[in-house]
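What follows is one structure encoded as structure tokens, with my remarks underneath.
Rather than the whole complex, this shows some of its chains in their spots.
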Amino acid sequence: MANLMENLDLIRQHRVEALMTEYAHCIDDDRLEEWPDFFIEDSVYRVVTRENHELGLPMGLIYCDGKGMLKDRISALRTANIYEPHTYRHMVGAVNIIGDDGEGLRVHSNFTVIRTMHDGDMSVFACGRYLDRITERDGALKFSERFVILDSRRVDTLMVIPI
Amino acid sequence: MTAPNAPREKEFAWPGPDNSRVPFWVYSDPDIHAREQRLLFQGPTWNFLCLEAEIPNPGDYKTTNVGDAPIIVTRDADGAVNAMVNRCAHKGALICYKPRGNAGELTCIYHNWVYDLGGNLTGVAYQRGVRGKGGMEDDFDAADHGLQRLRVEIYCGMIFGSFSDATPPFLDYIGPERQANIDRVMIKPLKVLGYHSQFLPHNWKLYVENTKDSYHATLLHVFHNTFGVVRLTMGGGVKIGAQGWHHLSYTERDPEMEKTATNEKTRSLQDQYSLEDAAMMEHRLELGDNITNAIQTVFPTMVIQQILNTIAVRQLVPRGVDGCELLWTVLGFEDDDAEMTELRLKVNNLVGPAGYISMEDGCVGKFVQEGAQADPDAETLIRMGGRAVESIEGSRVTEAAVRGFWKGWRECMEI
């Protein structure tokens, strides 16, 4: 029968999936100013291609240490950078909770991002894996680490909005 | 091995007397693309292939491109570097279909013809047939059927290839000013920190013009201005050399001049804008000068970049007439300590497909391609700094280097 542990598992799974969903909706609905708040202060956010990742090369497309750099990404794209208007649509697969060492949950999930340009062009802009470390702050789940591993070695035109 | 396919190509006539106007058909005509393969990429030019650091050991190979041509670069048993067209002499299949690897010899998967690491044909499966039936005629001489080889030169760990015997030696080709800048930047053995690949939705030449266009840097890229990486009011210059095919554009900090910056008023100067975390804008003066930004091109499609502490080589590969792929190899020095590596990784936020400074270059080319498409006979206007191809000291407000590119392009293309 449904025992307590299983119940707790369900709730944890539910909370993690809710975090993933809210993260995706935040970006896709263009509420980017809220995006850094999905991370803790001293978090790490990196977007790395599978090629570099598997070659053991450290370089990322985006390489942020700390929430400040996350905020800079957003202020830059809002105020400084020039690019054709476009939006993302994230599809995030069910999450696989690998385990919980002291420092938080280790969670893997698949994602796909469809990019839509203002002229209506849609394309699969990115797909790959989220390798996350998730921790609790004031009763809410946050990312302490989010490694975005892109399947493709190539980026179409540019990447301005975070994944 | 190849007869000119000119008979199947249209003829083209340059509209003006000089290189200060360029017709838009250069960016969209498929016959121009075909002619570029034949006369430019397979003509008297040196093309970046890869780094020695990528094929350190005997048997290491890497695949790359020169224009449309797929290329294999190998290091053979003697440690020598070879470059061949990645196309089997038999039916033309790619020999190496993985981006990199190590092999004792090169075997085509289709019929198992075998080549040594220098591209010589060493084995033809069933050359003598089976039980005396089939096989190759006796007059078949493997020596006539190796892979098409490219000339190879190496400088500061960078490997270059040329299809043509007419290409001058590499250092003569680039000239002393470009050599000096390479010596200035590549001061120690290099280490690859990672790769970027960026697909650009426009003709390859628009990206080359962009890199040689020192005029746009501070106008398009807010970051340059705001953080004083590059301001047209800063010191520096554009060095082109006699031939004009290549260029070097550099910027250096100079407290005196920056005072005048306050006069500037352009969209891209937003002093109210600042970073929460400026770590990535830190600049360790590791090269013994105050140069914040040095962009150098090697005609036709290579860029050598130093921006603050990010060092990279860029290679451009055409993908049809209206696309191209930009391949970045981001570098550090072998002896970088962890802290220096960390700095380079952070500065890298400025460049690449997601780079604060470079991302705009990914879209302006498309804007030109779209603007151009409706009217192939309309022309651009490249007269900043006059109509000539000449260096300029202490300023980058010139398009001389862009005119220089067109000079080289026309000399190769016979247009």
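Note that the chains take the letters A and B in the order they are written out, and that residue 1 is the start of every chain.
The criterion applied here is as follows: contacts are C-beta pairs under 8 Å (C-beta built on N, C-alpha and C of every residue); 3 or more make two chains touch, one makes a residue touch a chain.
As the structure is a prediction and not an experimental result, all values here were calculated from the model.
Counted over the whole structure file, the protein chains come in the copy numbers A x3, B x3.
Criterion: only the chains that are shown with their structure count from here on.
Mean C-alpha position of subunit A lies 33 Å from that of subunit B.
By the touch criterion given at the top, residues 47, 49, 51-52, 55, 57-66, 68-69, 71-72, 75-76, 79-84, 153-160 of subunit A touch subunit B in their complex. Touching subunit A in their complex are the following residues of subunit B: 99, 192-201, 220, 222-223, 226, 270, 273, 275-277, 279-280, 325, 330, 341, 345-346, 348-349, 352-354, 356, 359-360, 362-364, 366.
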